[in-house]
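Note that one protein chain is taken out, while the other chains of the complex remain in position.
Going in written order, the chains are labelled A, B and C, and every chain counts its residues from 1.
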Amino acid sequence: MSFLGELLSTLFDRTPLSFGLSSKADQPIDAMMEALVKTNGETAGLALSRSILTQYDGLDDNAKIALFEHLAEKMNINPEDVETSLKNYNQNPNKKTYQAFMQAAEPRRQELFRRLNHAPGATAFLVRMRADLLRLGRGKPQLEALDLDLKHLFVSWFNRGFLVLRRVSWQSPAHILEKIIAYEAVHAIDSWDDLRRRMEPEDRRCFAFFHPSMPDEPLIFVEVALTHGIANSIQVILAENREVIAGDTADTAVFYSISNCQAGLAGISFGNSLIKQVAADLAQEWPGLKTFVTLSPIPKLAAWSKDMGIDLAAQNPDQLKSMAAHYLLNAKSHGQWPYDPVARFHLGNGAMIHALHGDADLSEKGIAQSGGMMVNYLYDLKSVESNQDKFAEEQVIKSASDISTWAEKFAPSI
Amino acid sequence: MSFLGELLSTLFDRTPLSFGLSSKADQPIDAMMEALVKTNGETAGLALSRSILTQYDGLDDNAKIALFEHLAEKMNINPEDVETSLKNYNQNPNKKTYQAFMQAAEPRRQELFRRLNHAPGATAFLVRMRADLLRLGRGKPQLEALDLDLKHLFVSWFNRGFLVLRRVSWQSPAHILEKIIAYEAVHAIDSWDDLRRRMEPEDRRCFAFFHPSMPDEPLIFVEVALTHGIANSIQVILAENREVIAGDTADTAVFYSISNCQAGLAGISFGNSLIKQVAADLAQEWPGLKTFVTLSPIPKLAAWSKDMGIDLAAQNPDQLKSMAAHYLLNAKSHGQWPYDPVARFHLGNGAMIHALHGDADLSEKGIAQSGGMMVNYLYDLKSVESNQDKFAEEQVIKSASDISTWAEKFAPSI
Amino acid sequence: MSFLGELLSTLFDRTPLSFGLSSKADQPIDAMMEALVKTNGETAGLALSRSILTQYDGLDDNAKIALFEHLAEKMNINPEDVETSLKNYNQNPNKKTYQAFMQAAEPRRQELFRRLNHAPGATAFLVRMRADLLRLGRGKPQLEALDLDLKHLFVSWFNRGFLVLRRVSWQSPAHILEKIIAYEAVHAIDSWDDLRRRMEPEDRRCFAFFHPSMPDEPLIFVEVALTHGIANSIQVILAENREVIAGDTADTAVFYSISNCQAGLAGISFGNSLIKQVAADLAQEWPGLKTFVTLSPIPKLAAWSKDMGIDLAAQNPDQLKSMAAHYLLNAKSHGQWPYDPVARFHLGNGAMIHALHGDADLSEKGIAQSGGMMVNYLYDLKSVESNQDKFAEEQVIKSASDISTWAEKFAPSI
Partner (left out) sequence: MSFLGELLSTLFDRTPLSFGLSSKADQPIDAMMEALVKTNGETAGLALSRSILTQYDGLDDNAKIALFEHLAEKMNINPEDVETSLKNYNQNPNKKTYQAFMQAAEPRRQELFRRLNHAPGATAFLVRMRADLLRLGRGKPQLEALDLDLKHLFVSWFNRGFLVLRRVSWQSPAHILEKIIAYEAVHAIDSWDDLRRRMEPEDRRCFAFFHPSMPDEPLIFVEVALTHGIANSIQVILAENREVIAGDTADTAVFYSISNCQAGLAGISFGNSLIKQVAADLAQEWPGLKTFVTLSPIPKLAAWSKDMGIDLAAQNPDQLKSMAAHYLLNAKSHGQWPYDPVARFHLGNGAMIHALHGDADLSEKGIAQSGGMMVNYLYDLKSVESNQDKFAEEQVIKSASDISTWAEKFAPSI
């Protein structure tokens, strides 16, 4: 399949089209956006797209907000058109009336985004633009609505079928690796030596999803340790002088860090696929692996306990553990869903709560967010799908039997 | 950029997910489609997608029509929901109301298609499915409307920003080359030796667009001859014993064949981009190239002349030439656009009519469709964009001065 | 390891050195060869090498012979220098005296060949040159001796450690595949369709050795059929309408054709490594494979029987089989080694004679050379090494028990 490989390596190597220069490509950005939606010309369109990309990068936040507002207002659907076209379609459903309805029901900015994407490198640009929009639009109903259009497009473009799972290793390009350093959000990588300890040994793995149009940008990545038995602290996993084990003697794969890389892809979920695909790949490479488990933070335990009026620091180890068990099983937000976002993610994927470990993350951040407690979520091949269904439909949280025992003992010092 | 290359070479190499088997994956295809749209589970979804793909391939045409009708009726928009959600949005435009509207205005089958695409290889499947739909749905208003949903998705997925231009040569994989043989629609390739004559010599080139998710399938390709001056017949270009010229002595690139490969991508235009990108690439590789020109068939000349009551075979060479000139400049369909589809394509891209050649295609097909006449459309770097605009807005057809002179002499024998 | 891949893809893409032009590069070829051995300059050397390569390709056979004779005489060792330097080394063995000896004992033409090889593409050139030498030098003692120098160099350059085993498939480049067609020496490939039947189905494999400096030239290749049980005729394997079996159901790999590709690499043995490496790779890919066996011609049976005064065509099937068994076990050439070259090869690799099949190759060639008989040589993982040793040291031929039974029945009609 190297043909594909070589084929794609030219994705961004396009020779600039030299067919004329568009005189329209030197106007205010909103005017160029209007022109881009209207133009018939490929060359003109590309010239406009390039100018828009360049001009956008020079805008300050206020100008960006103004631009987003322009998109939200001036390139929105026209409700009357929707209504009329819907009526026509209803009376006479055929290709023509349906096309008219589709066109009316889709705001023009969607076509704008699609056309912008014709320019080389534009996909990454649009992802950055959405990151701006999410940051600047918070609390502004119009802009929050506008975001749905970008998100709708991204759900289509970043379809699982277009993503590529790829191992990242010490043999990967440095410009990719430095992004792993930058994007690691759970247990910070503090140097190239630290990175190397996570990438090079044969009992350490890292996998990421990439999109063909953003080949230099990982979308999400997971770090995995192959171990004998389930690791009970992050210190053990990240220790500088630990002994490397032979991959074919490992019985357990510990997913100890998952990081989303692109703020502009918020809400477009990859993590679910990533973990399962990585588990499937590892199981095939190392038939000895029997257990697939996370070693996860409990990021909101401290926040929740504070809300409860409980002083996390005042709890003895057993109290802490029973509090964590209670919290994971019973604390809810949005009504029925687990309060803890990491719990929500893994339980939503069909994992179960397997074990709790005190003094498992002694970093400043680990102590602050959960008093050092960490949790293993277990991906059990046989039950992951039924777990997922029960959690989705009835919010059933599956856990090892002693977790509920610990939860029942919940009696914090106050 | 080889990282990208290698990255993508794994696109279809996914290890099957081994997390459970979905019991839903063994039902009638329409039931599975309903289940797929509703499921929360990644694994269940993949299992359903795979079953749907497999089952679909076993359907006969009647069953396919029934399935399409199911999609058209049962997974359509609900007009009342659209209306209600539109009203709510109108009264209170915010994220929530807009989301409700978006959801109502998009038929559920679009989500179905996106989910189907999660499975490895599904993009090519969906393209084949649309080919079926176009073939089977002709004249059925419901199915023609249904096609708009697939087309809408494909316009987004096959966005120019995601396409890869790639040279196809004698060093390309045989399984790609055999598709070039199969898909050549203008001047049939009758053997591997014929193919080789078009691929191997240094004065012959072939370029194709590919999509990362269908790496084994060219989408469209163009064949180019590098020449001294403008070739005046296809026989000269395809001659078995012609003398190969050194690429760096050529002054002209003749685009002598353009073929769309995927019936399922009808109406999603790539040709425009292809020709311009190839011209830009060739100009960079061979700075000596000054002229970019097609050698094109006139596929509907015979059909039009028959409609006019003119016997093509009865014309002398000059009559034929003046008729062709008149036809290209003046014969219209759909009101204002050129009657000839190839003319429509190149003029729409900003090319001009440059020259007419008699006895230029002496193949049976060439004689039958145009009495052997062929035409050069010239892509003039300096004027292509303004040509394109004038054609799009005012239907102005630019041509070399003697073309209109010939057209004025139009006086066929009847 | 894609870095390597990309790294090597530039092997022949060298920008010509533009540092001056050598005035020496326009002389008779033997003068340039002398100049090349003497020059200090990289650029001058490259210019000379290129000129030599070009001039050589224009020589006729007589001129080539003259050139080889020049190399044999004028660039030979000087026996007196060898003697003197050997004496000095003997008296005072150190770096300086050893170096002097090494230099005297190696003819200057070896340095010439090494320097010629600096030019891009020169390795393939030297291989072709040796093919000429072998063809033109036959029976000429001087030139046969000269060949030993080229062979000595090639043994070093085409060291197993530098060879790359590579699957050739229907996804391989056409310019490689056409060489497979050209080089197939056992069962001719008569069309691209025939090639495709051997390359594309999942129960057919082809593997070749390549050298990094001749990436477009297979050195040797083997064709393999994955089967249920051992195939008893080549017709069964090459049948156009045979049923393809699933690779993971196969229990046997049949090596049905092995072809050397480069006349200029005669005597540099790769076949041994190739078969064993391919068997190891197949065994890893398809753990169900238990038997690795050839389906081989008996190319000299007819020639031998004629020498014996036996009319091959007059034998009934049993007589033919007993004759073949007798021939394989007992007919010798060069004193102790099997008369049959294919037998010599496989027995020398440690295979054993497993079974004989009549009417197994009904092609004209098959009938002519062995009356249609073919033989399976079995590569038995457990005994291949001890077989190899016993054959090498004591000329023991291992065979299935019924082979010797058949041989004992040898009683041809005369």
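Convention: contacts are C-beta pairs under 8 Å (C-beta built on N, C-alpha and C of every residue); 3 or more make two chains touch, one makes a residue touch a chain.
Everything quoted here is computed from the prediction, not taken from an experiment.
Novice: Out of C:122, C:360 or C:407, point to the residue that touches the absent chain in the complete complex.
Specialist: C:122
Novice: Looking at the whole complex, which of C:74, C:135, C:152 or C:332 touches the chain that is not displayed?
Specialist: C:152
Novice: With the full complex in mind, choose from C:41, C:229, C:288 or C:341 the residue touching the hidden chain.
Specialist: C:41
Novice: Spell out, residue by residue, where the missing chain touches subunit C.
Specialist: So the residues of subunit C touching the missing chain come out as 1-20, 22, 40-44, 77, 79, 82-83, 86, 89-90, 93-95, 97-99, 102, 105-106, 114, 117-120, 122-123, 141-142, 144-145, 147-148, 152-153, 155-157, 159-162, 164-166, 172-173, 176, 210, 212-213, 215-216, 272-273, 276-277, 279-281, 283-284, 349-350, 379, 381-386, 388-389, 392.
Novice: So which bits of subunit A touch the chain we can't see?
Specialist: 2-3, 5-6, 170-175, 177, 192, 196, 199-200
Rule of thumb we're sticking to: only the chains that are shown with their structure count from here on.
Novice: Suppose chain centres are the mean of their C-alpha atoms. Which chain sits farthest from subunit B?
Specialist: Of all chains, C has its centre farthest from that of subunit B.
Novice: Round to the nearest whole Å and give the separation of the Cα centres of subunit A and subunit B.
Specialist: Roughly 35 Å, centre to centre.
Novice: Report the inter-chain centroid distance for subunit B and subunit C in whole angstrom, where each centroid is the mean of the CA atoms.
Specialist: 47
Novice: For subunit A and subunit C, what's the span in angstrom between their mean Cα positions?
Specialist: Going by mean C-alpha positions, subunit A sits 54 Å from subunit C.
Novice: Mind pulling the residue numbers of subunit B that touch at least two other chains?
Specialist: Residues 2-3, 5-6, 172-173.
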